[in-house]
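Only one protein chain is missing; all other protein chains are in place.
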Amino acid sequence: MNGHQLTGLAAPVNLADLRAVARRRLDPAHDDYFAGGAGDERTVRDNEAAFDYYRVLPRVLRGVGTPDLRTTLLGDTVSMPVLVSPTAFHRLAHPDGEAGCARATAAADTIMVVSMAATTPVEAIAAAAATATPPPSSSANGTSRPASAANGTSRPASAANGTGRPPKLWFQLYPQPDLAFTESVIRRAESAGCTALVVTVDSPVFGRRERDLRHGFLDLPDGLCCENMRDPETDAIRSITMDARLDWRRIEWLRGVTRLPVVLKGILHPADAALAVEHGVDAVLVSNHGGRQLDGVPASLDALPAVVDAVAGRLPVLLDGGVRRGTDVLTALALGAVAVGVGRPVIWGLAAGGEAGVRQVLELLRADLEQAMALAGAARPAELTPDLIRPAVRR
Amino acid sequence: MNGHQLTGLAAPVNLADLRAVARRRLDPAHDDYFAGGAGDERTVRDNEAAFDYYRVLPRVLRGVGTPDLRTTLLGDTVSMPVLVSPTAFHRLAHPDGEAGCARATAAADTIMVVSMAATTPVEAIAAAAATATPPPSSSANGTSRPASAANGTSRPASAANGTGRPPKLWFQLYPQPDLAFTESVIRRAESAGCTALVVTVDSPVFGRRERDLRHGFLDLPDGLCCENMRDPETDAIRSITMDARLDWRRIEWLRGVTRLPVVLKGILHPADAALAVEHGVDAVLVSNHGGRQLDGVPASLDALPAVVDAVAGRLPVLLDGGVRRGTDVLTALALGAVAVGVGRPVIWGLAAGGEAGVRQVLELLRADLEQAMALAGAARPAELTPDLIRPAVRR
Amino acid sequence: MNGHQLTGLAAPVNLADLRAVARRRLDPAHDDYFAGGAGDERTVRDNEAAFDYYRVLPRVLRGVGTPDLRTTLLGDTVSMPVLVSPTAFHRLAHPDGEAGCARATAAADTIMVVSMAATTPVEAIAAAAATATPPPSSSANGTSRPASAANGTSRPASAANGTGRPPKLWFQLYPQPDLAFTESVIRRAESAGCTALVVTVDSPVFGRRERDLRHGFLDLPDGLCCENMRDPETDAIRSITMDARLDWRRIEWLRGVTRLPVVLKGILHPADAALAVEHGVDAVLVSNHGGRQLDGVPASLDALPAVVDAVAGRLPVLLDGGVRRGTDVLTALALGAVAVGVGRPVIWGLAAGGEAGVRQVLELLRADLEQAMALAGAARPAELTPDLIRPAVRR
Partner (left out) sequence: MNGHQLTGLAAPVNLADLRAVARRRLDPAHDDYFAGGAGDERTVRDNEAAFDYYRVLPRVLRGVGTPDLRTTLLGDTVSMPVLVSPTAFHRLAHPDGEAGCARATAAADTIMVVSMAATTPVEAIAAAAATATPPPSSSANGTSRPASAANGTSRPASAANGTGRPPKLWFQLYPQPDLAFTESVIRRAESAGCTALVVTVDSPVFGRRERDLRHGFLDLPDGLCCENMRDPETDAIRSITMDARLDWRRIEWLRGVTRLPVVLKGILHPADAALAVEHGVDAVLVSNHGGRQLDGVPASLDALPAVVDAVAGRLPVLLDGGVRRGTDVLTALALGAVAVGVGRPVIWGLAAGGEAGVRQVLELLRADLEQAMALAGAARPAELTPDLIRPAVRR
């Protein structure tokens, strides 16, 4: 399969088109695995619906030209404030798997957060990222990408690399009760070049996803496994443990065993955001795990303002959950996020077209954001101020 | 019929599954009797919808392990803050009837509120409860029940009893204008071991349930009757009178004829909650009778906060109406209830599988609540504080 | 046709049942004439929907027994706070027409507001009302009507009259530019025994009802005409003029030519309610003409509170528009109305069963209100205080 072409696929106009293609291509149980959430999936639906609660109030006559989307996140300068959130089991969606996703993400010059539940070893993901090629001069979508998007990195480029840039990978971690094993995983991530640890804190137990229970989808098919859970001594694959005893002391322990910046993923309560500041973590990612853990928690966007208030600028706030449009990115940034992650859209891209599909997802989002910023009169992400949005009038 | 097996029933994933099975198994007129409410059934629908008005704002990194759900209610320690609210005519739903329900409730180590309109005598219900067996080690649902749930009772265990625990039964009473008869019913409840009286105060007249009027469903079929209405002198079954003259003096009279704690069921107005405190009742149960009395009254959950404010901690507040999920229980407790009752779900369980169906209902709720608390970072019901919930953003 | 029997009609359970029957029996153009409203019919829909914005917060343990619904309106004591609002063209709905409506209304011991656009002369309507028989001892609906409902009138009974009561008729007036003719109509109403004038003030021009435009329904069929518009000199039927120059001076003129109390029908703006007090009118009827004049005006219920505030008890406030349930009546009274009118439901009753159908409408409403008050703990309309209702929680 040629990861660079979406054979038989009419040019998608938006992410919903890719979602539709993905649905047709995926095994229904796998589609439900990726699409589903906990309980009645109220939070899943809310994540997308939340953005419609805001309206953009554009500024005019600012003569901004083409917006510059570059953003710096924990030392990594990315071409746009959109990164790839961690999602499990990419090879279940497409043979290109995490490697294809990494190539597409690197080509888009942004960050991929490698999942602890990846079906490809982090080392192979990093290697794939390093071979990424820049996007074709005429993108699939007809949108022109600013040349500036390909420069501006703040770290020296690594050796042989199609883009002349080092892979920008962060690593998502479920801290395991076995501390030695946890540390070994962190060492692998560090060695592979990951530049931040994204610690998932919303999973003391596994979310109850009823679609999976109905399908009996409980495990990966033969040939696929969580490669980052390989025991360094036995070479066997360990199961990921959701640790109900995980607490702030473990976060402190983590900070002691690695020099990588630590991002806490899954913060919704402002009191926890304040604690994150007190414990010296480097960033928080407002997330509800795509609605897959506790149904009935707020949409990420609805939880964002209180978290932003609580941290009061003392650390960067990121968000994932429901981002599908350029105006969604714009809204989250106007509310105080420095960047957003996309999860399911990356899966749709993978399922629809492998690496090329992920590229399309990222370039559609870039084009959409660039246009939204131009029409809103914002030349840079920093100009996305709160006065540009307001609550929608509810009918 | 084997009350311990749900033959021909795929493992239900949630209560809605059991509702669907029940609908297929019940006579349509009986299904409508259980499902229906007064008038346009606005309140019926509102009871369930009200919970979706709140969102849970979970705390993370609290290391709570497995939550301990035990709760003490008027001296009875139960394994979880979920009890079986009184519902009429269990034998209309399944031959296991109230006896099956009592066995299932005792096995779950919680309280069953015996209905005055039970189709089984309270004495037989108590006897059934005393023979209950603990749940099979591997529950139907794969959820593990904490061993701690089987202990912690605050009263001495009664004699021969499969669980080593006395039955935990409360008795629901429509006070009858014939005071002598009313007293005789109370004596039967006391003798059977009931430990509280739940006095229904929302029924000065009978609710007008239009589904029943359309079906012409006005009376129990042959062979079934309200066994607790048997006249001690004539042995005939009396009709239950809805007493339009029932007032606070009768509550005082009740407190004079029994030493059982008195719970007022059907309080919605905070002024009545304050009067309940003044009249020395032991608890109030915020309820709208499942929407079966006056259509257009608030959802129980919507009425709860003002009642909690009005009693100001001077007596415990319970709630029933619309509880279907662990997060529903969590929400009611965070808003100030000490426990919740479930009514229709018990009927669904009965209709779907008799005693075993009721067991499933209670274990599904327990597992769901346990998980919701774990994911919200609450180790005990007392940790379900108001800051864990917030109103949903309305779209 | 026997006006006292609803042949072939299963006992209706609520007004919606009668609406459904009426729809089947009416010519579609006539059904649309009665059902339709102006423009997009937003106000038509809003009238009914508005009641669902409130919830009833019932009081318990008040021992109120059977509520006494009697109410006094401008000197007329009626058996319940529900009157028959003026609607045109009753004989288009059923041969019983206004005479049947009058008999049914008199039998229910309440007020009928005779329409200026009646297809029966006011004298014949009054004669019919005087021959009304009391309702059969077992009403069609199985609800028992309190014996007290048949007494309590404050005026001496007129001569030969089946009920021993004088007809309780008010007369609705579109003041015509021809003052002499207007005065002649008022004299006819006075002579026929009407006890109040209900002056429609929301119709400076005729509402644009698009259903009628599509049907080409512009005039009454042969044999029917507006009998109260008969010219006393030529005996010809005049057309009703909507007078765009109608103003407060005409109201003062009206008060000079009749001693009947004057009710202004169609007040929505609180400033106009205040002017009504200043101009010495006797009551205001908050109404939007059933949504038939200007689409987009508020539901009557939504306009009520500001009007009640503006008049500050200086004159009685009535309401019509959307009343279909006992809780609707209860809600309007709790918000400050002294009584409500029903319009379209009377047409449904007429179309479904002539006089007997109107009886059913009124007895269904009476039973529903009586039950709502009993369940809310209110013994009399005066006990319907604002604390019994509250805004619904919006989802």
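Going by the order they are written in, the chains are A, B and C; count residues from 1 in each one.
The criterion applied here is as follows: a residue touches a chain if its C-beta (ideal position, glycine included) is under 8 Å from a C-beta of that chain, and two chains touch if they have at least 3 such contacts.
Worth saying up front: this structure is predicted, and the values here are computed from it rather than measured.
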Q: Check the whole complex and report which displayed chains the hidden chain contacts.
A: A, C
Q. Which of C:Ala20, C:Ala271, C:Ala312 or C:Ala382 sits in contact with the chain that's absent?
A. C:Ala271
**Q.** Which of A:Val60, A:Ala180 or A:Ala236 contacts the chain that the document leaves out
**A.** A:Val60
Q. Residues of subunit A in contact with the chain that isn't shown?
A. 13-14, 52, 54-66, 325, 327, 331, 367-368, 371-372, 374-377, 387-388, 390, 392-395
Q) Where does subunit C touch the missing chain, residue by residue? A) 39-40, 42, 49-50, 52-53, 201-202, 204-205, 207-208, 210, 213-214, 244-248, 250-251, 264, 266-269, 271-272, 275, 293-299, 302-303, 394
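Basically, only the chains that are shown with their structure count from here on.
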Q.
Counting hops between chains that touch, how far apart are subunit A and subunit C?
A. 2
**Q.** Centre-to-centre distance between subunit C and subunit A (centres being mean Cα positions), rounded to whole Å
**A.** 62
Q: Compute the distance, rounded to whole Å, between the mean C-alpha positions of subunit B and subunit C.
A: 44
Q | Residue numbers of subunit B (touch at least two other chains) | A | 52, 394
